[in-house]
Every structure is written in structure tokens, then in C-alpha cells.
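Left out: one protein chain. Kept in place: all the others.
Every chain is named by a letter (A, B and C) in the order it is written, and numbering of its residues begins at 1.
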């Protein structure tokens, strides 16, 4: 990935391919999420969902540095991670609608998408709830010498959960190949992170011997570059790391969180959307570097739009699981 | 206490009085614990107990910097903290024997001594279990503007408990008058702390905005000096701190832990006992500074020995609680 | 207070009114939890409190359930009367050490010297399409623990009265609110009143069968009772209101009178509340029962997201109706 960050090499076809892939993946997440919001407002989706719009560069930059067999754990705001790790939108929408064709046969819903085929150990609706799981997956990788890496995505709110420090200590002691990715989007539900987070986030890793880096989470190339570095460390047996990705969610905590002015200003939202949009900025960079012209980017967008449309239609048409499923798969 | 660390002022009668008091308090803990061991070996004590021998300077140095109304929380290895905070040996022995005259009417035992009269919120048999309680006491002090300080004693093993980081974050955000005192005696039960503790202990406070200091836990004057400083900070509203006290337990994890060579050498134990004994060293310092002669120190020891003897006799003779007490005080 | 008027309040409003009144009465009462201040919780139960009482008394916390519950224990021991807010009852998993090894035991272990006058408010209930980690009703765990009290209001009236009692109680009280019930309305007096713990409430009198129901299940039982009326069966609905202390006498007397009983609770049916209450009735009314006590709780599965599946997992008017008819020999 050095190739992409190195301007001298921007004509490299590998760089172009990767750049376009990063772009497309971000667009896929963005348009997936727009459909989710649509499903909610059209009252087609049961319950709620937490949109990842604005944060796409984090999931994409990191997952593109992983192999299919590498592991990720995700959060309540998990659609982006799942898609970036290889999930297909049709089965994801089906899951969001509680349909049998969904990744979890409709039993999990938005917050619990899991998929062994893409190394997705599962989204998790307990804040910080997957830190142990990711660490355990890394333990397996190390013990069985499989060369796999585990990435644990979590919002900065999970910094409040003690278990995170317990497992960072474990990972550090055992030198496990795990990367803890803190997505600091500045807010938990309705509270600014500075009101809930004392001290220094990166030091919270350092204190446990966990290597730390921070990155502009709106810059997919930067995220991808640092991800490659940390994945490399992990694969070489150099132990765990903590990546602080600074980012922003454009919309509400969940789809129903419409009036947000009591906790943040419209102006703040506007600034991020206009100046720091990961997709727009990557598009401009690709164009500027002559790696893609406008029409190529537009083509991506329309292809993805089509993909999402088909996927949603599939999901809406798909049947619910049969009632006999209710007590199946409680035990293996 | 500056007076004591300042050689120019060692003839100060206040310094002499305080120095002797620190000395006596350490001797009291030492001899108390020797009696506990005796009670165990004579099969007079039900269950087990965790001796504080070797660590006396920590509890004494800190508690002598506190007011009676200040709060402490303690651990499974708690006799030293309780005594240093003002508990009397007779009721402590009675508690250890499960007698009604004990601090908890015999219901708590060695690991649960508590005493509102001396601000002792209770020893705690859950490692890290009192971190929340101490933090809450500090919250009350701040909210009700009582000028009290709370001290949370814990072994370095509690660094493994996530709740500690949760409450350090809380204390830091709310600027609470709480001092977290980590007694690093190098071992949890039977494992060296380096095998369970990655990174850097003090940074584990810094990362949460908690002011950190470390101190030679075998030097009661040093402990007392730093305690005064941290208590001052807390009372002035400057927020929480973490004090790392480096110390050593001379005997087993509990009274029954006799054969320890599989986890530490006799030589190591011997080194600490001979070179770094807090009582011996303080005695020598007092003598060297002409604050007390040998006979004064011996007198203290024999007085304390008498005190402990009487206290043990009291406890042995005391009655058990009546059987009707078993279901009293479950609810207030 | 001039008004003894009875207004209609929602369950959420009743909870909020109880808190506001207690906070006015006693400056030691304070609240902490996630998004409790400006946001007033995601359920908006606490809206307006921070504006009246300030952010020292309505304290936003990090997402640290164990930490701030523990802080609540210490604060309660030393002079405050905290009302700790745990957003979803599912997160009680994170607070168990603080509640069970600390809060519940402090008074007894200290020989009666320290007290923990703390309330922990949390939620229960499924059918909100929130999936397995946000739909549990885990109150049975807390009922199992000596040293804790457990209250489970089923109406706005009970919510206000029981919460005031909880706040004035010198023991740790776990207070469960059904999150599906927050918008439900009911009559609530404007004046100060409390409801004693350990007193069950007969929500409906009847002769043929006793439906013991808790929290969310009281509405379900009352609905079933109406259906049963149509089938010629007169059902008595008894709400224990507090699970600990438990008003065994009222439950047993009702079952003795009707000779049949169903226990309905939204927690898991196995090893939980229904087992306890059914046993109490089966023992106390042994010689009067015409049929075994029937238990209805959540199905023994993690709560599924998919709506048609989720709806199968908890008792409904219809399933209670069917069970009651069967028990009365009508099936």
C-alpha cells in the first residue's frame, strides 16, 4: 500500500486498482446505509439500526489490509465492518429485516451479523462486548500457528468498559496478534467523548504494553497504510496494537435519533460532511492523481446503487423463518 | 512530616513524636500478625488469614496522614490497614475468631473487617472489589463538601481487574478526592507480578488522567511524606492519584502457604527481611537521629506485645454470637 | 399540597415524578448513569431532571456499568442516596459483582454497621425487536440474592409509590421497569404516597383461577382475564409488586380460594421466578389445589430478532387464556 501514499508511484496499476477498490467499498457502505435509513423511514425494518455513514474509511482501510481468513469483531454500529470484511448486502438486508435468508437466519438482526465464511466473529450489542472474543481468536491463531490476525472494532464509548483493559493486558502478556481499533466518532449515544473519557486514549494502550498509533479516520489511504503496518507487526509475532481512528458519524446514534441539537450542532455536522467526507476526498484524490476520472467514479456509484437496490428487493421478498425455528440452534 | 525527612530538624519534638508513633504502629501490626499466625498454628482460628508482615510501612505511612474521618477501603490482606486506621486489636482478634465482640459480630471474619468509627469502609475479599466503594465515598465527600479523602488500598493483583480502570476514569472526570494505593508486593497468590502485569503500572493511572507517584514501601517516612502530599492534593480538590508502593510480604499468601519455593526463593525472602525491613530500618533511623534510644524502642515492643497478648486473651474468652443472630442484619 | 387530584400519567412520567419529588425532599438523593442528564436516557424517562437539579445531582457517566454501580455503593454507604440507572437490564451482567458481592453483603458482613441505601433502576422485557442482548428479563438473579430487595411495578401508580419506598429504604433495591410500558397511562395521584414492600396487589378479583403476574405480565394477565370472562371463567389477577420481600400470604390465599393458579413472568421460565412462586403456592395451597400450578415464562431461547419468532417467546393474552382454560378443564 506504500505505493498509494507515494505520489511518485500513483501511475502504478496496482495502486489504481486498490484505490478504486477502497473507493468502491466505501461507496457500498454508504449506499447500503442509505437504504437502511430508507427501510426504517418506510417502516419496513423492525427495531432500530445504527448507521456507519461518515466512518466508512475506517472499516474499509482496515479490512482491505486483512485476508479473508483474518478475524474481525464488530459493534452495534457494525454494517460497515461486515460489508468491508466481505459480507454481501442481500443477506445483510435480509438479516436486518429478520428474514431466514439473513446471515443469522433473522435471529440476530442489525446488531448481531456474523459470518464464519468471512472471518466475521459477530457484531455485538454490548459495548466492549467483543473485546474478549477478538483476543481469544488471536490466542487461537497464535497457538495453532495459523498466521491469522484478529481485529477488534469498537467505539470510543467502549473505553469505559474495564474488560478492554483486562484483555489488552492479556494480549500484551501473550503477545497476541490482535489489533484494537478505537473508532472515536466523538460521541457515545448523546454525550461528547470528552465528558466520559479522562486522560489520553493512546496511553491507555501504552500503559498495558500495547503499541499505539492514531490516524485520520476520514482518510482511507492513511487508515489502510497504518493497518498494513499493524497487521504486519501482528503477523510477525510482535504483539497487539491499539489504533485510534478519529472519525465522525454523520447521522444520529440510531436511525430514530433525529433532533440532535441538544448534544451537537448542525454546523459541526456540516463541517465534517463537507470538509472531511472520506468518499468525496478519496474521489478527488483519485481524480487528482489521474487514477480514475469522474465518470469512472460515477459508474462505481451507479453500479453500487443497482447492487443495493437488488439486494433490498431480495430481502423484502424473502420469507421469515418458520415458527419451528424459534427453539432451534439454542444448542449446537 | 517534612520535619522528619529534614535532618536539620530531627531534634524537633513533633518529629520525634510522629516518628515514634509510626514506629509503634508498625510494631503493632507486626505483632498482631504474629499472633494471628500463632492462632492459626494452634488451630484456634477458623479458616485462613493473609498476613501483612513486611508491608507495615505502607498502611502506617498512609493512614498517619489521614484524619479519623477520612475513609479507607482494604483487601483480603487487610489487618494492617484496619489497625493503622485505628481499629483496636481486641475486637479485631475477636472478629478473626468469629466472636460476637468482633467488629462485625463475627459475621465478617479476617477478610471483612469494617468500622464506621474509624472510617473503615471494609476489607474486601474480592480482588479489586472495593475500588468502586472508595470512589463512591470520595464522590460523597466532594458532593457534601466534607473535606474527607478516601484511600483505596489494593494489591498489584487488582491491576488485573477492569473495574479499577473504570473508576479511575470516573474519579478523574469528577476530580474526586481518592487515592488509589497499589501495594506491589511482587506476587499475587503464587505468581510473580511480571507474569501478570504488562506495561507500566504508573502509566495505568496517567492514561486516565490520574496523578501518579511511586514510593519505597519499606520506608515509612517516605510513604508518609508522599501520602501527605497526595492527601493535600485531594483535599484541595486537585483530583485522584495513584500511589505505587513497592513492598514485599515476608510470609505466605495465607497462613497455610508454607512451601513457597516453587514460586520464590528463600534467598529472596531473606534479602527483604534483612535489608529492607521497615521496622528495623525505622528503628535504626530513629536511633541514628537520636530521636529514640534502643531502650525506648524495646519498651514500645514490649508494651505492644502485652497489648496483643491481652487482646488475644479477650478474643479467645469472648462468646460466639447467639444462633438467633444468623438471620439478623441481612436487611437494615 | 392542594391537589389530591388523580391525573393520568404515563409510566415514564410516574417514575420521573417519584424521582423529582424525592430529590426535592432529600438533597442526598442523586442519579447517575449513561445519558441520564441532557438526554434524559434513551427512553426519556429522566427528561427535565438535570434542568431542575443540576449536573451534580444528575450525573452522566461513561459506559462503565460496573464502575458507577460500585461508586453508587460507596456513595450510599457514606451519605448519599444514589439512584443508579442501568439502561438495559441485560447490562446487569456487568454489575453483578458490585450488586451481589458488595451492595448485598455490606450490611451483614459489617455486623450491621454500614448501610447501602441505593436504588438501581433498570429495564426488562422483550418484543421490542432489540434482539438477544437487549431483551432479557434477568430479575430472577437478583431475587435469588439475600441482602437485595426487588421491586417490579406494573402500573404508573405502583411505579411512583414503589420507587419512593425504594429510595427511602436503607437497603439496596433493584427496581425493574418494563421498557414496553413506559408510554402506558394510568391514574397517579399528585400527592406524596408510598407503597409498602411485600404487599401484593389484587389487580382483579375472581373465583375460578388465580393468575399471578409480574411487571409486564400483569397487563397480559388482565387481558387474558377478560377473555376468560367471555369463556365463563372468573380469573383473579394478583401482582406481588415486590419479589423480595414476597407477600406469600396473599398469593397462597388467592390460590386456596380459586384452587387453580398460573404464574406468569417475563423472565426465563426455567430456574427463575415462576419456579419460586409456583413452589410457594404448591406448598401453601397443597390441599386446595385442583390442578398443578402452571408456570409461564419466556421460552428457553436467546430472544430472537425476527418478529414472528420473537413474538413466540413470551406469554401473551392468548397463550395465558389457552393455558387457563386448559387448567380449568375447558381444553
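Throughout what follows, a contact is a pair of C-beta atoms (placed from the backbone, for glycine too) under 8 Å apart; a residue touches a chain by one contact, two chains touch by 3 or more.
The model shown is predicted, which means the values in this text are computed figures rather than measured ones.
For the chain excluded from display, the touched partners among the shown chains of the whole complex are A, B, C. Of the options A:33, A:55, A:90 or A:166, the residue whose C-beta touches the omitted chain is A:166. From the options B:74, B:197 or B:218, the residue with contact to the chain not on display is B:197. Within the complete assembly, B:128 is the residue of B:61, B:89, B:128 or B:278 that touches the hidden chain.
Among C:31, C:49, C:83 or C:143, only C:143 touches the chain that is left out of the view. Of C:15, C:39 or C:94, it is C:94 that touches the chain left out of the display. Contact between chain B and the absent chain runs through residues 46-48, 98-99, 104-112, 124-129, 157-162, 188-191, 195-197, 262-263, 320-321, 323, 325-327, 330. Against the chain not displayed here, chain C makes contact via residues 90-94, 96-97, 99-101, 104-105, 108-109, 131-133, 138, 140-141, 143-147, 243-244, 246, 267-268, 270-276, 278-279, 282-284, 286, 289, 291-295, 299-302, 304. The set of chain A residues touching the chain not shown comprises 71, 73, 102-108, 112, 114-116, 121-122, 124, 126, 129-141, 143-144, 146, 150, 162-163, 166-167, 169-170, 173-174, 328-332.
Note that only the chains that are shown with their structure count from here on.
For this pair, chain B with chain C, the centres built from the Cα atoms lie 41 Å apart. Mean C-alpha position of chain A lies 37 Å from that of chain C.
Mean C-alpha position of chain A lies 47 Å from that of chain B. Across the assembly, chain C contributes residues 61-62, 64, 66-67 that each touch 2 or more other chains.
Under the contact definition stated at the top, the residues of chain B that touch 2 or more other chains are 162-163, 166, 169, 173.
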